[in-house]
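Only one protein chain is missing from this complex, and each of the others stays in its spot.
Now for chain A:
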C-alpha cells in the first residue's frame, strides 16, 4: 500500500469510527457518509448556478456605478453620457426607487444608492442596465460625479479620534476586574490585532429578476437569506411581500458573505426589472465583489489579565474594538458573539468583556463563518500563550489549568457550561494521539541545533456556542409532500451553499419514511413554499431545518399510520416504515401502495413542519441568560516551521479531534471540519486585507489576496470525529458543524508564535494576525532586539 492510499484508508476508517452507532440504532440513511446530493452534477458542470440559468429573450445586464471617494458629499451626478452609450437601456439612480432607499438588514442605514453622503469608496451611486454585461461595465465609466471629499476614517484609531460608532458600546462581566488584576500575583496587559477576511466564495454575488404580472417579481438570488431578500425587495419597490418570490437552489459558497450582503444585488436586479419591464441580471465582477461587499470584522483587542503562579486566571478584562465599516449591518450580533467567545473554554473568576463598534469609511463588515467568535477566541488564546511565556510553563498546561470544571463553570454571561468533561477528555485524547509531549521534546532539540529554521507546536481548544443569539431567529419551517407514486417533495427554509444541508435533511426525511434516498426529491429554497425563514447561518442549518422536516414528515407518517391501523385493524404500535415498505402487523405493503390508499381515503399527504429551539433565553440588557442551546467542542494540534530570515513558514502536521455529537453524515462533517480549518488557517496566515490611507481596498482580487492553495494544507493532516452524543435533543443527537472548525486554526497561529519564541525563550512574542511572513519577521526581529520599522 503506498503512502497515498494509506491516507485514504485512514480517512475511510475514521468515517467508520465516526459513524459507528453506540447503541442498537437501526438507521438506514442517517449517520451514513453519503456524498453531496449535487456531487455528480458538480463534476459534470451541470449543477445550475444563477448565471447558468438560460436567459429569457431580452434579458438585460447591470453594472454598478461606484463612488470614487471614501467620504464626502455627492454634489452632482451626470449620467447623460452613460445613457447615450449604444446598448444602454436604463440608468437607475435614487430617483427611480419607488419605496425606501434602504437595503439594510435591520438598522435602516444601508442605502441602495448614495443620496448625498458618501460613506465608502465603491459605494453604489447608480446602476447601468444594458443589453450585455460588457456594455454595462464599459458604460459605467462615462458618468461624471462631482464630490466634496474629506479625509476618511480608515483605521480603528481614525474612528476613535472622531468618536464615531455604528451602534452603542456594550459590556458585561462579574467582579471588579481591575482590582483583582491589580492584586494578582502576576499581571500582563497588551494590545492584540486580529485581521479581517474576505469570504472569497468562488461564485461571486449574482441575482436575476424576472418581472411577472400585477407587479409580481421573481428573484433568483445567491443568498443565504431568501426571506430577507424578499422583504427588502418589497420594501424598496413599495409592494407587498406577497408579490415577491425569492428562490435559491444553490450558492457557489457563502460563508456568511451572502447572509445580509446578497440583498443589495437582488434588489438592484428587481428594481431594474421593474423599471425596464424585462428580465435583469447582475453578476459582480470579482474586483467589484471585493470592493462592494463586507468582510470579517478586524479587531483591536486591548486586554489585561491577572493570574497566579500556576498561570490560573484570576481576572481578565478585554475591550473588543471592532471595525464595522460605514454601517451597522450585522455588527450587533457579530460583536456580541465575539464577546460570547472571549472566554473560549476558560474559567474567569473576575471578568469584564467590553465592546465598541467603530464606524469607518470602509465597506460595511458582515457575517463570516464564526460571526465574531473567532476574533474573541483568538485573543484569549494569545493571552494563554503570554501567560505561559511569563510563567515558563508549557502553553498546554496553562490551558489545562484554566479549563472550565465542575463548580467553576459559569461563563461571563451567566450561562452554565454543563458539559465540562467533554472538552477536557477531548483535549487529553488529542494530546495523546498527536504525541504532543514527545514532539515538544523533539522540537526543542531541533531548535537548539537550528539557528535559522525554527519549529513550533501548539494545541488549542474550541468551545463554540450554538444558536442565534437573537432568540426569535431560532426557528425553521419545512414543507413535505408525498405523491401518489411514493415520491417525496422536500422543501425547507435552509439554503445550500455547499455545506451539505440538503443531503442531511433529505437523509432525515428518507429515514422517517423508511424509504430510499432516491424517492426524496430535494427542491430549491423559495419563499413561496416556506415563509418567514431565518438565514442559513450560525451553524444552525441542519439543527433547525432537519427538525422542521422531521416534524413535517412525522406528521404525514402519523396520519398514514392512523389510516393503516384503522384499515387493517392493527394497533398503531405494530406499524413500521422501513425498506420502502410499511409493515402492518404480520403483513407488509410497498410504501407507495399505502400512499395511494391514503389518498383514496382522503388523508392529507402534505405538511408544513415548524421547529423552534427550546431552552434558550437571553437578556441583553442584563447581560445574562442562556443564549446557546449547547456548545460544540474541538481541538487541534499543529506543528509549523518558520524561516526566521524571511518569515516564510509552513504547517507540517495538524491533528484534529472534533465533536459533532452523533453525526448525521460523517463525510459531510469531515468536509466541514477540514474545509473550516483550512479557511481559518488562511485567515490567520496569508489572507491580508490592505486599505490605503484614502480608504481604497488594495487587495481586491485573488492576484493580491491569498487564500490557501492545495500545497498550504498540512501534508500530514489527521482528522477524527470525537465520539460523543449531544446531551440536548437535537436532530438525531448531532451537533452543529459549520462554524466551530474555523477556530481549530488558532493552533496554527499559536504554533507560529511558539516557533518565534524559540529565538529567545526569555521574551514574549508579539505576533498579530494575520501572521503573514512580514508579521512573523517583524516579531522575529523584535526578539533579536531589532526593529523592522
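Here, a residue touches a chain if its C-beta (ideal position, glycine included) is under 8 Å from a C-beta of that chain, and two chains touch if they have at least 3 such contacts; residues count from 1.
Please note the rule applied: contacts and distances are computed from a predicted model.
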Hidden subunit of the complex - UniProt protein name among "Phosphoribosylformylglycinamidine synthase subunit PurS", "Helicase", "Sugar ABC transporter permease" or "Xanthine dehydrogenase small subunit": "Xanthine dehydrogenase small subunit"
Selected residue (touches chain absent from view) among A:109, A:178 or A:285: A:285
Options A:450, A:484, A:587 or A:617, residue touching the unrepresented chain: A:450
Those residues of chain A which, in the complete complex, touch the missing chain: 3-5, 7-8, 11, 33, 35-36, 38-47, 49, 51-52, 54, 137-138, 141, 199-204, 250-255, 285-287, 450-453, 497-500, 641, 643, 645-650, 667-668, 670-671, 674-679, 686, 688, 690, 698-699, 701-704, 706-713, 715, 717, 772-774, 777-778, 781, 788-789
